[in-house]
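Mind looking over this structure? Questions follow.
Here the complex is missing a single protein chain, while all its other protein chains stay put.
Right, chain A next:
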Amino acid sequence: MPLSTQSQQEDQQYVLVATLDNVRNLSNILKAITFKDHAIFNATQNGLKVTVEDSKCLQANAFIQADIFQEFVIKEDSVGFQVNLTVLLDCLTIFGGSTVPGVTTALRMCYSGYGFPLTLFLEEGGVVTVCKINTQEPEEPIDFDFCSTNVTNKVILQSDSLREAFSELDMTSEILQITMSPSEPFFRLSTFGNSGNAHYDYPKDSDMMELFQCTKTQTNRYKMSLLKPSTKALALSCKVSVRTDSRGFLSLQYLVRNDDGQICFVEYYCSPDEEVNDE
């Protein structure tokens, strides 16, 4: 381990130490939630949760389980801090983030506690870069109160099929309307743009549909501008679970497989744009 040259003593001052052989396993998943600068980090024994929010209507969470890291030591029950995500990503890809097989950047991420900077040791090909990023007062993430017990409709799709639809969506439409229903059209994405309207219908027996659990017809509208960042997560993922609860809140969960075949999750919550009467 190139980065294990740090002395044990030095390690003891840190409340959080996490090392990764391949920094891409962290940077890629963080890219999936990069739409605002401020990211709230919360580390527990289970791993790292990174939260980014927009307009109090959208929240994105990336979960990186402890076992993704080669080393994950946490001395407190919970460690929280906030950093500028763009700066962090710039640091994580400081060696250029090459995708050449066999060339990886190793990372050791350390945090000494409240008021201290987040320290990154990055190593590639024997060159070590140390980055210190000032941390900010952690904000409390919004609780969207999205309970699995309140979920009305849920579908799991292979990301490929949804990616195609999202890449073609009419961006002149201000909203994306999602209809989920136990009967036709089952799962429908609609846009209402300058040139007219468009609908993408997925039948429930499609090969792309892994799970279809819809109990009630629901039509909700979401701001396109809010949902747009989620396409970054969609691009990385292999499966996506789309859920809506009784209030019309949307949960998008993306299953992301990293370079080493391990699984991480990215989750987006979005509040509905307005009430729509069922037609």
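Rule of thumb we're sticking to: a residue touches a chain if its C-beta (ideal position, glycine included) is under 8 Å from a C-beta of that chain, and two chains touch if they have at least 3 such contacts; residues count from 1.
Please note the rule applied: contacts and distances are computed from a predicted model.
Comparing "Cell cycle checkpoint control protein", "Elongin-C", "Glycosylphosphatidylinositol anchor biosynthesis protein 11" or "Prefoldin subunit 5" against the UniProt entry of the hidden chain yields the protein name "Cell cycle checkpoint control protein". Residue A:S195 is the one among A:Q12, A:T99, A:S148 or A:S195 that touches the chain missing from this view. Touching the missing chain, out of A:Q70, A:S161 or A:Q213, is residue A:S161. Mapped onto chain A, contacts with the missing chain fall at residues 161, 164-165, 167-168, 170, 194-203, 205-208.
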